[in-house]
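Missing here is one protein chain; the remaining ones are kept as they sit in the complex.
As written, the chain order gives the labels A and B, with residue 1 at the start of each chain.
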Amino acid sequence: MNHNKVIQVEGLTKMFGDFTAVNAITFDIEKGEIFGFLGANGAGKTTAMKMLIGISNPTSGKANVAGFNVFTNAEDIKKNIGYMSQKFALYDDLTVKENITFFGGIYGLSIKRIKEKSEILIQELGLEKVANTLVGSLPLGWKQKLSFSVSLIHDPKIVFLDEPTGGVDPITRRQFWEMIYKAANQGTTVFVTTHYMDEAEYCDRVSIMVNGKIEALDTPKKLKEKFKAANMNDVFLKLARG
Amino acid sequence: MSITISNISKSYKNVKALQDISFEVKENELFGLIGPDGAGKTTLFRILTTLLIANEGTATVAGFDVISDYKMIRNSVGYMPGKFSLYQDLTVEENLNFFATIFGTTIEENYDLIKDIYVQIEPFKDRRAGKLSGGMKQKLALCCALIHKPKVLFLDEPTTGVDPVSRKEFWDMLKRLQQKGITILVSTPYMDEAALCDRIALIQAGKILEIDTPKAIVKHYSKPIYNVRANNMYQLINSLNDYEYNHSVYPFGEFVHYTDKRADFNQKELKMYLETKNLTDIEIEKTIATIEDTFMELAK
Partner (left out) sequence: MKRFIGFIKKEFYHIFRDRRSLFILFGMPIAQILLFGFAITNEINNVDIAILDHSKDATTKEIINKISASKYFSIKQIVTREADIASVFQKGHVKAVLNFEKDFSKNLIKEHKASVQIITDATDPNTANTISNYINAILLQYQKELNKDITITYQIVSETRMVYNPELKSVYMFVPGVMTIILMLVSAMMTSISITREKELGTMEILLVSPLKPFQVIVGKVFSYIFLSIINAVVIVMLSIFIFKMPVQGSLFLLALESILFIISALALGILISTISATQQTAMMISLMGLMLPVILLSGFIFPISSMPLPLQMISNIIPAKWFIIIIKGIMLKGVGLQFVWKETLILLGMTVLFIALSVKKYKIRLE
């Protein structure tokens, strides 16, 4: 196995009865890459992602994530990835510190390590003043930045972000992306789904799913050239409309 | 004027949701309220649809006062709240029928208005609303809000969580509705949708930052903006942030949008600086400001 390829997917398929939600998708993602995973509602994005993070069994195909087989070593995958979704991120009724301690704990970090980590993390995000404030009372942008940091608490090889920046103001969104760049620069692979097509342009490479298949996969620049489009939004529209 | 808002303020406990908001929406205008979550968009919508009472200020919709004439307003506006607010356990047709009935009308009576939209979901009319895809739900919600032929249509973040294809279709529909004489006030967190409105108001933290046409708003941005790119995005951002003359540094897709403090900014100087930071493939070129640049500059 190539050690630079942290995700290798070949012919991965998921059927629900007669319905093929994910139809033989194939791609590789390299270490430290920011990979955008796009698609219309119902194109199969979420189903594909669930298979990669080891919570849904594929019908057929091959997939290796962080060096583990999704069929046989789903539990090992979970230990080596981070996950953040817009829907569920942190507990609103716990404080910033309590959230960090809790998530550090479920990933098996030692108490000493959690303490170190939470100090670094709070300092980096500039949350010193609100460290003992309930997360529920923080602005959305802060929550999402904190949530991203928490998903990295156990230094995972890959972090999966499911529509991480919905509804956040443009400045905070950029700060969020700066954090993503930083993580990628330190060697963490970032796998991100989003509805913001302008956000797709931040990614190193993007794939676009249509009806369960990956219809395009390349750097944003090359995709725009190939489809003669001004931006990723037009690329997406051209593809999805067929 | 279809909607007038003067000096509206609203607070919840210790949060100031809206602070002294004033603007007008003209008859038959497609007006966009652009801002992130928590900016106060929903609160303003609820005040205008008579669901909330402002602490201060007055507002009228279709000529009626939002407090004293609230019953008249409820008869003459269509409202699509932020989250999907239809009965999930009723079918498409049952939902539409229900809303037609409570507004004292029938689907047939105003079919012209919703026809364009309804034909797209008609094949699924016996499906429960809860089982529709995001784009379909949104179309059904729009049909329900239109069924009584409202004069003013309020759409609170109708395109949130919807994929670009459905979003595009949705905006096309709004344009057609506007041609039929309906005034539309729409809110969205997507800056790229702002360009599709006649006029927009940028809103953040309960305050209006700017109101104008999308074209005019970007002209308010006075500084020249430069697209900068290099081989390593992260190092590029860090280096630019460390550069003593920077005014703003924002990643923008494959570029970084950079503005300089100095009037006599020299591209070559910046390039040399970046080269000392071991960056390669450096490109710097002038670009035009977007609504998002304007928003960030105003919100700074």
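Keep in mind that, in the parts below, a residue touches a chain if its C-beta (ideal position, glycine included) is under 8 Å from a C-beta of that chain, and two chains touch if they have at least 3 such contacts.
Worth saying up front: this structure is predicted, and the values here are computed from it rather than measured.
Q: Using the touch definition from the header, name the shown chains in contact with the chain that isn't displayed.
A: B
Q: Of the residues listed, B:N7, B:T101, B:T213 or B:N278, which one is in contact with the missing chain?
A: B:T101
Q: Of B:L44, B:A62 or B:L86, which residue touches the hidden chain?
A: Checking each option in B:L44, B:A62 or B:L86, the one touching the absent chain turns out to be B:L86.
Q: Pick out the residues on chain B that sit against the missing chain.
A: 46, 49-53, 70-71, 74-75, 77, 79, 81-90, 94, 97-99, 101-104, 144-145
By our rule, only the chains that are shown with their structure count from here on.
Q: Can you work out the whole-Å distance between the CA centroids of chain A and chain B?
A: Computed from C-alpha means, the inter-chain centre distance equals 26 Å.
Q: Which of the residues in chain A come into contact with chain B in the complex?
A: Against chain B, the touching part of chain A is residues 39-43, 139-141, 163, 166-172, 174, 177-178, 181-182, 184-185, 195-198, 201-202, 220-221, 231-233, 236-237, 240-241.
Q: Residues of chain B touching chain A in their complex?
A: Touching chain A: residues 35-39, 133-135, 160-166, 168, 189-192, 204, 232-235, 237, 250-254, 292, 295-296, 299-300 of chain B.
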